[in-house]
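Shown here: the complex without one of its protein chains, the others still in place.
Entry: subunit A
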Amino acid sequence: MTQERYMYKRLTFAYWTGLAALVLLAVSCSKNLPKERENVGDNSRFTTTVFQPVLGRTTFFQDNFFKGTTTFPATFKIVNPRRWNGLPAPELTDIFPVKVWKAAYDGNEKSVAEIEAKREIQYRPLFDIGEHSGTVTMWSESRAALIKPQPDSGYRFDVELSNSGGRKYFRDLKLQPFYERPFEPSNRDAITGQPVSNGVFPSGIRIKGTTKGRYLGPFDIQVYIRKVDRPGLSGNTLTFRFLDTLFNPIDPARFATTDWAHLVHGFNMRKTATEVTYDVAYPLPAITLPTRYTNTNGDRASVWFTFDRLGFGGFADNGLLALDFAIYEPGNWEIVFAFITDNPKFDND
């Protein structure tokens, strides 16, 4: 080996030694630094631990999880759903076709088809947890036939919360649903699901009775909300009927100033001397959103039947019969207003 080659080798050696030392320094130091990762917080918890939805309607529980120091995105999963006796409850995890919204309902839809176009069938568990949000949904397709309602003690389940920071289980959350009550206001007992009265009462009334000349109160009127099965009805209809004390029909036209076109968010109105029928999309109201068809909260459809008459001394007397209601099941429904104590006075004094 010549002197030059030898020197060259030594040189290279020195160069690489120096470089290696620098690289080693840079690399070795970062090895023990903590890595950035997400976190599952010790203080995170479900603020709602007992879920008591009513079957047969979509119930959406939100704001039920306190984030604490957990970082989002995180994943929520229902694990080990079980009946009260500890046996597994596949009915909570089995997949069913459920109707979900894919576009926003706003109350301005012009037809049933337009409303239906905003919904679609998806396959989901009836008791569903938001994958990243922890929100809990009971879909309207849930039925007491599938899911044990109260007075059964219900179900228990655990929720797994996980992200790259680890996982955490929230144990023994409870699901204690109620029997279906397909309409509101309901005449059914919440626990047994059985009717406890014939009908319900209207939300508002200002009508004079014919015989005694007094203003009728809500208890003078029975409202029957019921499913009917009559030929010629498409399956998603809503009919209003009015009965006098003798259960004879009252012509809806007597409620002369009623805004029939916008009474409910229904279409294809058919008005006869005995009833008024609309094609509608159930549930009614479609969502909890204040529209021209609902009460101010938006959670009930609101119907106002009105008429004007001249009262005693020529004063105007504006008659009103109002009902805030909700119907959750599809079907041919009718709402019957029965004047049971006195007949309404439509004529001028």
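FYI, a contact is a pair of C-beta atoms (placed from the backbone, for glycine too) under 8 Å apart; a residue touches a chain by one contact, two chains touch by 3 or more; residues count from 1.
FYI, contacts and distances are computed from a predicted model.
K.L.:
Tell me the UniProt protein name of the chain this structure doesn't show, selecting from "Monovalent cation/H(+) antiporter subunit G", "Hydrogenase", "D-alanyl carrier protein" or "TonB-linked outer membrane protein, SusC/RagA family".
P.N.:
Options "Monovalent cation/H(+) antiporter subunit G", "Hydrogenase", "D-alanyl carrier protein" or "TonB-linked outer membrane protein, SusC/RagA family" narrow down to "TonB-linked outer membrane protein, SusC/RagA family" for the missing chain.
K.L.:
Among A:Glu131, A:Asp152 or A:Asp172, which residue is in contact with the omitted chain in the full complex?
P.N.:
A:Glu131
K.L.:
Which of A:Leu233, A:Ala253 or A:Ile287 sits in contact with the chain that's absent?
P.N.:
A:Ile287
K.L.:
If I consider the whole complex, including the chain that's not displayed, which of A:Leu33, A:Leu87 or A:Ala261 touches that chain?
P.N.:
Answering carefully, the residue with contact to the hidden chain is A:Leu33.
K.L.:
So which of A:Thr71, A:Thr245 or A:Thr341 would be touching the chain we can't see?
P.N.:
Touching the chain that is not displayed is residue A:Thr71.
K.L.:
Hey, which subunit A residues sit against the chain that's not shown?
P.N.:
Touching the chain left out of view, subunit A contributes residues 6-7, 10-11, 14, 18-19, 21-22, 25-26, 29-30, 33-39, 58, 60, 62-63, 67, 69, 71-74, 100-105, 118-119, 122, 130-135, 137, 139, 165, 286-289.
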